[in-house]
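Got a structure for you, questions after.
Omission of a single protein chain aside, the complex is shown with its protein chains in their original locations.
What follows is subunit A.
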Amino acid sequence: MFSVKQSSWFMHKVVRWRAVASFAWSVLLLPVTTSLFVFLSQASLLHPIQWITDSLCLLTASSTMFSLLLLSAVVLVIGIFIQEYCTVIPSIPCSRVALLAKVLHPRQCVHSLSHCSLGMLVTWCAAVTIGGRYRTLSHPCSESENVGQMCLNEYHLFLLLAGAFMGYSHSLLGVVQNMNYVAFHAVQQHKYMHFKGSLPRVVKCSAVQSLYSLRNYIVLYYFFGYGPRLWISQILNLQLDGSSHFLDTVAGLLDFSLLYHLWISGTFLMLTWFITVFLFRIYVSEAYSFPVQSTFTEDAEMCLPKVLSCKEPMVMKFLALQDLALLSQHSPVRRQEVFSLSQPGGHAHNWNAISRECLSLLTDLTQRLVAHHDAVASNGRPKSQGSSSDAKSVTSGSSASSAVEDLPKAYPSVSKTPGSVFLRSSTVGLNSPMTAPFTPDLDSPFSSPVIRRLTAQEDPASPWFGSVQSPHVMRRGPKLWSASTDSMVNGSPPDSPALSPRSHPASEKPSFLTQWLQNRKEQVKGFLAKRALVLYLFNKLPEASGQALFADSQAHIWALEGLSHLVAASYTEDRFGVVQTTLPNILSSMLMLLEAVDRHFKLPHASSKPSRATCSMGDSTHKTLRFALRAALKTALYRITTTFGEHLHAVQMSAEHRKRMQQFLEYKE
């Protein structure tokens, strides 16, 4: 995701180096984790001296050095995967089928398969390091009739398959828990301190995670273990050793030392990978200081006002907003630059650009919320689409992050390959009312997953391949975003979030054929809707659509913080009064957003908190971002009202907003 647009200076100069540094650190940490693993794997409590000497011998052995090289390569490949798949906006599937589609997506399949093989590689290294009975895949048979032949070493196979399983489950859990999501923390810390503080959690997580996947793996092997064993022994022409227990029996699995080694290897695997993920997150989410203005024109694109208005890459926009929030809070010198006027001409370009961008973000969110609220009936279920096709079209455009469920209906290919043939056919589909009767979540499985797979396989060389699921790419299609920014460019931001509905194409007269097709589909849909499995798969997850709406709210939170701190600071620091001109706009956008947020929180499921995950590496902060947004919004309004106090009565405002503002002035919100 981060490599969407290679031309961006930010990707070249900042993100790439941060990624490289984080990978270098994870490789450097590898000897430490490996020696820890060696030490634990040789554990024998009864012979402590032998334990220590064995571990030391093993650490200096050439096989360990070779494993270390191999593991470094694995970590680098993992790192490249992380960099490719990372996102600052979590993608939240709105129904189970969307989740399924996400898991079966070719991009995800590549991820899973490579993690499978990487896991196998890591456990191979682990097996070689542990040595003993795990060392090789075959060993001379011990039974009398097979003397001289080679037998399959099931322990080795067991360990390798465990690695593959763990790799796969890591990849799968990564999707379910949004492991690829880089969350930004409210507390800034130095990288070392951050790492040190969270290391215990990472170790605990990897141990627990390994325990769980161990349990699942053992159950799986107990039932299906004979398959791979038979297959491998036939392919490699190895005998099955009948003298010892097979491992898919209770007696074979009740081997404490085997389970211990399995668990230790699993923990080692998870730990190396988690540390890589974790270091990458720390490095990428580190604050970056953009210059507010530059004396050289060639550096202009690196300045904060320019960077804020860029949409790609998303990580740059996020870091710029974070920087804005930080500078508005901590740095009077840089605030002064924001309030300054341009030298020839005396325009407040910096402030105008910054406030325009922040306001457009807020307006965008307001519109998205209003559209969502209109589209959802009061019982929290989608309205029948026939009656509110207008609302539907807006929803599909604006609720960008719920794209997995909403967008494929209207823009099935915007996110895919723009140049493909499918684009045209889908546009036709959009224009004809054929898709109208389908609720979004019922529509997508019929058309998109198959086509999605086809198109993606068809054109893997396209620059869009590899960025299929990124919500911000999808957002390029919708009109609202560009519409709002267009009007911003023209000078004044729009004063109301009144929906600017797209030109509605459904006015064309449907032909007989399409009507017939529509009826057929209606019948099929009615038939399917009665089946329990279909219902289970296609029912919306109750909280997901709400979470999806607020998926990128971290940006809005920063915009609110930045704006409110700047406005509050302008009370004493703004010598030219540049902020005063935009104050009515800022207040009205915030109040309108507050109205929309209040309305959203009246929906069912909106104010229920998700249960907190006890131990997972996936960051679940995105699930509660809506609460953070609401808190940040109120705090921002209070910051402005407490600073300006009674002076706010002089600000131009609608009567309704004035009433609301009065509530804030009286501390009654």
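The working rule: contacts are C-beta pairs under 8 Å (C-beta built on N, C-alpha and C of every residue); 3 or more make two chains touch, one makes a residue touch a chain; residues count from 1.
The working rule: contacts and distances are computed from a predicted model.
Participant: From the list "Exoribonuclease phosphorolytic domain-containing protein", "Aladin seven-bladed propeller domain-containing protein", "E2 ubiquitin-conjugating enzyme" or "LSM2-LSM8 complex subunit LSM8", give the UniProt name belonging to the chain omitted from this structure.
Facilitator: In UniProt, the chain that is not shown appears as "Aladin seven-bladed propeller domain-containing protein".
Participant: Which residue, A:342, A:523 or A:642, contacts the hidden chain when the whole complex is considered?
Facilitator: In the complete complex, the chain left out is touched by residue A:642.
Participant: Decide which residue listed in A:30, A:625 or A:653 touches the omitted chain of the complex.
Facilitator: Candidates A:30, A:625 or A:653; residue touching the omitted chain: A:625.
Participant: One chain isn't shown here. Among A:330, A:347 or A:531, which residue touches it?
Facilitator: Answering carefully, the residue with contact to the hidden chain is A:330.
Participant: For the chain left off this view, which of A:13, A:190 or A:215 is in contact with it?
Facilitator: From the options A:13, A:190 or A:215, the contact with the absent chain belongs to A:190.
Participant: What does the interface between subunit A and the hidden chain look like in terms of residue numbers?
Facilitator: 185-190, 193, 197, 329-330, 561, 565, 609, 612, 621, 624-625, 627-628, 630-632, 634-635, 638-639, 642, 666-669
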